[in-house]
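In what follows, a single structure is set out as C-alpha cells and then discussed.
Yeah, one chain of the complex is gone here, protein chain that is, but the others are all in their spots.
In this document, chain identifiers A and B correspond to the written order of the chains, with residue numbering beginning at 1 in each.
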Amino acid sequence: MRRTHVKSVLAGAAVLAVLTACSTDDSGGGSDTAGNDTAEQETEGSSDEWFVQADYDEQMEQMSATFSGPEDQPWLQYIEGPTTDTSQWATQESQKVCFANASISNPWRQTGWITMNQQLEVLQESKVISEMETRDAGDDDNQQIADIDYFISEGNCDVFIISPNSTAALTPAVERACETGKPVIVFDRGVETDCAATFIHPIGGYAWGIATAEFLVDNLEEGDKVVALRILPGVDVLETRWAAAEKIFEENGIEAVDYFTEANPETIKSIITDEITKGDVAGVWMDAGDGAVAAIEAFEDQGVDYPVMTGEDEMSFLRKWEETGLNGLAPVYSNFQWRTPLLAVEMIAKGEPVPTEWVLPQVPITEEERAAFLEANDGMPDGHYAKFGGEDLPGYPEVWQERQIP
Amino acid sequence: MTSPTAPTAPSAPDRPPVVRRPAGLTSTGIVLVILAVAVVAGAVLTAIEGRNFFSTGNLRDILTITSTLGLIAIGQTLVILVGSLDLSVPFVASLTGVIAAGIMAGETGNVPLALVVALGLAALIGLVNGLVVSLLRVHGFIATLGMGLIISGYIATNYQGSHGSAPRSFRLIGISFIGPIPVSTLLMLGCALLAIVLLRRTRVGHHLYAVGGNAEVARLSGVRTWVPVVTAHVLCSLLAGFAGLLLLARLSVGNPTIGSQGQYDLMSIAAVVLGGTLLAGGKGHITGTIAGVAIFAVMDNVMGALQTDPFLRDVVRGAVIVAAVAVYARREIDRRPARFDAPSPARRRA
C-alpha cells in the first residue's frame, strides 16, 4: 500500500502540479514530449510481461501454414501435428456433454454461443449427444472453478467442454476434470496443462497483432501517429494482440498511444476527438472491433480525413467501412471455433484421433473480400460476426438475425 | 440493538397502514425464514431437475461460493453499521491476491511473509479509508470509490494478467473439505464469530452501533467517534484482504481482476441489507448477513442447476433483493432520519 499510495500520490501530484503551476509550463509542445517519453517507457516495461518471442514466432509461422481438412469447412481445418488417441473413449452411446462457459457477456461470445447451440441441435438429432448441461461463470474465475468441480461431482458427464475465463487460474480445475478419465475439450483461451484431449483455438493474439500492425505500417509513413483502442487490461488473448502490435509499431517508427475503453463508444469517441485535437491521427488500431463505428464517426464529426484503420469482422464495422470507403482491414478472431468443440465430441465418440492442439485458421477480411461477407450476412444485427460459420446449420439465418440466445 | 421506539402508527395519509408483526420475530429471524424458504424451494426445484440439492457436491458448491462473499460481507456489515460504506473491497481483494502470490512465488517458506505483507497492506488501506471518512469528513461512498479507483490504477499498471503463484501447501486451504464443508467456509464462519464477539462484548463494538445510530449523540456522550469508524474500515479491508487470500488459494495464482469479477462491492452491500442491517447504520447483525449471503448462494446454485439464462439471473436477483428487503424494511424504521433509507415515520399524531 505504501508504494501504491506514494505512486498514486505522485501521479496525482503531477496533475495537480500542472493545475497549480501551469504558468511555468509555457510551451505546450514541451510538456507534450515530456509526457510522451514517460508514457512510452511505462508501456514498454509493462508489455514485456506479455511478449513471448517464441509464441510470436510460432504464430507468425502459422499464419502462412497450410491447413488440412475440408476446404469449405474452416471450423474443421487444422495444422498437421501431434494427435490424441481417442480409441479408449469410442462408444455407441449418446454422450452427455458438460460445458463450463466463461460467460456470454460480449457480442462475440453471444454469437458463438448461438452457433454452438445450433450445432448441438444437429448432433442431438444424430444421437451423438444426448444432452449438454451448461454452467455460465459470468466472467468469474472463482465461479468457473466451482462450476467445474460441480460437474465433476454431480454432472454425470461423459465429456467436458471448457472455455476458460483465464489461463493460469483455471489450470488446476481443468486438471481435476482430466483426472476423471473423461475426455476434456478446451477452447478459446487456453490453460497451462496438456491433459485435455484437445485444445481448440484460432492461431492467436500475436497473429492478430501481426496482421493488423503490418497492415498499418504498410499504409502509413514513419512517424505517423496511431491511436490504439484496447478493451481492458489483463486478458491474455487481448494483451498478446497489443504486445505484438506494439512491437511492430516500435520497430517501424510508428508513434502509438494506447487507451482502455471497455468498448464503450462514448469513451472511444472522446478519446479520438481529443487525439485529433492534439494533432493528426493517421491510424486507428483496435484490439476488438466493436465500438469501431464511434471511432470513425469521431473523424467525421471533426471534419478530418478518415484514418487507416483496423477493426474486426463485426458487422457494424464492415458496414461502416464500406459506407465510408476508408482504408481498412478486418482482423478475425475466428468465431466459428464455437462449433468445433461439439464436432470434436463426435470425433472422440467415434474413436477418431483429434489434434492435441487444434489450431484453426484465422484469416483477416480484406477490402476485396468485404462485399462477399456483407452479402452473405445481409440482415444480420450489428453485433454479429461475419465469420461465424453457421450457414449450413438449422435455423440459419433467423436464429442469428433474431439473436435468439438459448 | 433495541426495538424501534418510534410510534409506527399509520397516521400519515401518504402511507398505507403498517402491518404489525409478532414482536418476537426480529429482522434476523425473518432473514432466516427467507433462507429456509429458499432452501426448500431450491431443494424442490433441484429435485425436479433430477438432482439432489443436499448431495455433497452441491453443498460444497454452495458453501464455497458463500465463503468469499461471506468474508467481505462481514466486513461490509461492520462498515455499514458504523454508518459508512466500502466500495473498495473488490480491489483490496485483488491487490492482496497478486501481492501475496508474488511474494509466495510457489515457495511454502514465503507464505508467512506473504500473509503479513498482504494483510498489513489491506489494513493500511482500511486505515486510510477510515481516516479519510472520519477526519477529512468525506462520505464513505466517495472515499472508498476513490480508493478503489486508486488501487485499480495501481494494479492495472503493475500487474497485467496472472501474477506469482501459491504453493500447494497454501492451495490446500482452497481445496480441502471436512465432510461437505470447505475449510474456507469454516474460516469464514470463524471470522463471523469473532465479529459477533466484537460487536456484542467489546466497548468498540458497542460504540460502533452508537456512532452508526447517531453520531452526534454518541459524540455528546463522550464517544470518540473516529475510533469505531476507523476500526470498522480497517477490519473491513482486512476481511476483504483475507477473502483475496482465499481466492488466491482457490486460483493458485494472483489474478488482478478477481475482485471485480465477483462484483463483491455491490453484492456484499446487497447481502448485508438483505440480512436485515440498516443501510443507514446503527442496527443489524452478522448472523443476518451470513444468512443473506447464503440466500444469494442458494439462489445462484438453483439457477445454475436449472440452467437459467445468465441474463435472466440478474433479473431474478434484483427482484429477490427488493422483495426480501421489503418484507421487513418497513418495520425497521425508527425515528431517525437516515441518509440512505426512506423517511422515518411521521411524528405528528393523527
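As a working rule, a residue touches a chain if its C-beta (ideal position, glycine included) is under 8 Å from a C-beta of that chain, and two chains touch if they have at least 3 such contacts.
The working rule: contacts and distances are computed from a predicted model.
Per the UniProt record, the chain missing from the shown structure is "Autoinducer 2 import system permease protein LsrD", taken from the list "Autoinducer 2 import system permease protein LsrD", "Cytochrome c biogenesis protein", "Phosphotransferase family protein" or "Na+/H+ antiporter subunit C". Listed residues B:113, B:142 or B:172: the one in touch with the omitted chain is B:142.
In the complete complex, the hidden chain is touched by one of A:353, A:381 or A:397, namely A:381.
Screening B:161, B:182, B:281 or B:304 for touch with the missing chain picks out B:281. Residue in contact with the omitted chain (choice from B:53, B:154 or B:264): B:154. For the options A:51, A:67, A:260 or A:306, the residue in contact with the chain missing from this view is A:260. Although one chain is not shown, part of chain B still touches it, namely residues 12-16, 82-85, 132-134, 136-143, 145-154, 156-157, 211-212, 214-218, 225-226, 228-229, 266, 269-270, 273, 279-281, 309, 311-315, 317-319, 321-322, 325-326, 329-330, 332-333, 335-344, 346-348. Residues 7-9, 11-12, 14-15, 18-19, 22, 25, 28, 31-32, 35-36, 38-39, 42-43, 46, 104-107, 110, 114, 230, 233, 257-260, 262-266, 268-271, 273-275, 277-279, 290-291, 293-294, 297, 301-302, 316, 381-383, 401-405 are the ones on chain A that touch the missing chain.
Keep this in mind: only the chains that are shown with their structure count from here on.
Of all the residues in chain A, the ones that touch chain B in their complex are 1-5, 7-8, 11, 42, 46, 49-50, 103-105, 133-136, 138-143, 145-147, 149-150, 152-154, 165-169, 171-172, 233-236, 239, 260, 405-406.
Chain B meets chain A in the complex at residues 51, 55-58, 60-61, 64-65, 68, 95, 120-122, 124-125, 128, 150-151, 153-154, 156-162, 165, 171, 175, 247, 250-253, 255-258, 261-262, 304, 307, 309-311.
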